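Note that one protein chain of the assembly has been removed; the remaining protein chains are unaltered in position.
The block that comes next holds chain A.
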């Protein structure tokens, strides 16, 4: 005991303890904290960043500037993070096809590897949100009832009650969400592309984002009542009531009326 007690009073002990405590905190943080900055940055090598820079200079710098600091026609990309690049390029919105009210989704212009390289390059310019892991966006792990409530409060006023899309001002619009991948949904919430507000982790926690993804995942797969008519609400129902219902009934009336006379 005495030897132990004596050793405890070794003058190097405080420094050692501090080191251990720091390691413990770091380890706990690594386990508990939402694992951002993983997929892209972890695997991103200097080669990726270099390749990404080349792609950037060839395809993006015309508008975003040679140092990605932005120009009059496009915003700075310093600090937007890998998530923004993965969303914009991964859904085909960037490179932008033409100027207009908003950048529209179109066939994707790059391979997954090239997108990852571009994302690594932009992420290397400044700290920003990174691409979520597959676990963070897995609809099976989310609670769709909680997602429904969150979606109604935060998303439905633009994207329609179940994400069929809706109009915004001056020709802009909130797109239909049914075909968007869970990762892109997550990134859109995190980075707020174009007219969309940013839902950071203080607004909607990562779990809540996953709940919303779980809710969207259940939509757009048809309706229990039959054809969903676009899930656009009473206007499309009224249109089909006139076209199909009144169309058939008037046609049959003419037919019955013509039979005798």
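What we mean here is this: contacts are C-beta pairs under 8 Å (C-beta built on N, C-alpha and C of every residue); 3 or more make two chains touch, one makes a residue touch a chain; residues count from 1.
Here is the rule we go by: contacts and distances are computed from a predicted model.
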item	value
Which of "Cytochrome bc1 complex cytochrome b subunit", "ABC transporter", "RNA polymerase sigma factor" or "Colicin I receptor" matches, in UniProt, the chain that is not displayed	"Cytochrome bc1 complex cytochrome b subunit"
Among A:174, A:188 or A:204, residue touching the chain not depicted	A:174
Omitted-chain contact residue, chosen from A:45, A:181, A:200 or A:223	A:223
For chain A, residues in touch with the removed chain	101, 144-145, 147-149, 152-153, 156-162, 164-171, 173-174, 215, 218-219, 223-229, 231-242, 244-246, 248-250, 252-258, 260-261
